[in-house]
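Subset of chains shown; positions unchanged.
Per-chain numbering from 1; labels A and B assigned in written order.
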Amino acid sequence: MILLFTDYGWQAAYVGQLKAAIYHVSRSAAVVDLQHDAPVFNPRASAYLLASLIDFIPPDALILAVVDPGVGNSARRPLVMKADGRYYVGPDNGLFNVIAKRAESVEFWRIDWQPPGLTKTFHGRDLFAPIAAMLDMGAQPELTSLAADEIDFANCPVELAEVIYIDNFGNVITGLKGSSVSMDMRIHLGERELCFAETFSAVGEDEGFWHINANGLVEIAVNQGTAALAYNLKIGDPVYMYQSEV
Amino acid sequence: MILLFTDYGWQAAYVGQLKAAIYHVSRSAAVVDLQHDAPVFNPRASAYLLASLIDFIPPDALILAVVDPGVGNSARRPLVMKADGRYYVGPDNGLFNVIAKRAESVEFWRIDWQPPGLTKTFHGRDLFAPIAAMLDMGAQPELTSLAADEIDFANCPVELAEVIYIDNFGNVITGLKGSSVSMDMRIHLGERELCFAETFSAVGEDEGFWHINANGLVEIAVNQGTAALAYNLKIGDPVYMYQSEV
């Protein structure tokens, strides 16, 4: 099973061509769209978002992830990672670093295989999709092992005290794990202060709060409102959590 | 085969995680996205919309439907319904009531099974998806039979003289069945009056009319125009149909 995680959006034929390329190699592949509105051209925020999703998918599902502002840049390596038994295929630009840092075991390979007509702008279709299909079906594409110190982990904390995603309801997702914070902490946004609440209905209408979302991340929300608008937040904004003074 | 009907939208990973949860239980499940922009947080309008779709899908396809403003509220039961031989899985909030009222045979069960890490906010992924997968593969999840009088059918007419959905072309779908009205009826919208026309091309450009859409519902449209804007209609607005005076 291959799960797709990209910033392609649902418009145009980008996702469709990615799938067609997989099926071209492996007709019986099972392909699932996990998410196609990852933070656009933002592998850093996407890395924390993707890491929050992997606990909720079948253990043997392979992840094909493409958030790749450096496509066409020959310095950006195409990568295969195996972390805690699961394969990941995509660009070596930090997109898999958070998963790597949190994993107990991890291996990296550079993809050496190249298709005959590799384009400059669509490595997802031309390169990553065939490799993902090959790995999913147990074939052995041409890969060169990379040592972990060949991967650039600079600027990659295990958690990120920033906004990493805003969903279609305007909820603001951060890169902080709910398991790392305590419920008496508060989030400071300018002069405002948000307390923890377990659910939306625990606070009044139009009231803001933070909670731990269904993927285990600290999320800022407004009951029946739009947190991103209410607090003027966008991807990359810092999120400060403080222990309440008693 | 499992058909998905939700108000999740295509953004974020909500639909993707729903599918991953199904495949986690049943790797060979066939999952089809029926609709993901059901009227948001509106199980009442969604109930009429969903009821209009079921005649056009394979008879043994199971419906997994989630339009669930009460998620996390312990009073809202998780439900399995079997109506005219087809299974439905989702919240007990009226979403399946229209199908139930129109069915010749119907049975209800409360879902007793609970997963280890049930979240407060994502019962679609954590609870309904696994149950749907189990039923689809013929397994027997823990269910408790409910009598029909334990289901709340208040405020649920067989048809609904209201706007229940507005499509991406601005066509206005009502909860009225075309088979219940006659073609000489008119729809009054303030001072305007709309007559029946069989197709868009039967009226002039920018002219409004009503017709019976491909799912058998009365629909208000404007030839080469946007009916929702032209008549300022939104979900929940009443729709009055009158016999023309001769």
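Here is the rule we go by: contacts are C-beta pairs under 8 Å (C-beta built on N, C-alpha and C of every residue); 3 or more make two chains touch, one makes a residue touch a chain.
Predicted, not measured: the structure shown is a model, and the values here were computed from it.
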Full complex stoichiometry in copies [only 2 chains shown in place]: 3
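Note that in this section only the chains that are shown with their structure count from here on.
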Magnitude of the superposing rotation for subunit A and subunit B (Cα, nearest 5°): 120
Subunit A-subunit B separation of Cα centroids, rounded to whole Å: 32
Complex interface listing, subunit A residues touching subunit B: 1, 3, 5, 10, 30, 32-37, 53, 56-58, 61, 165, 167-168, 198-201, 213-215
Subunit B residues touching subunit A - in the complex, by the definition given at the top: 9-13, 15-17, 19-21, 23-24, 27, 72-73, 119-122, 125-126
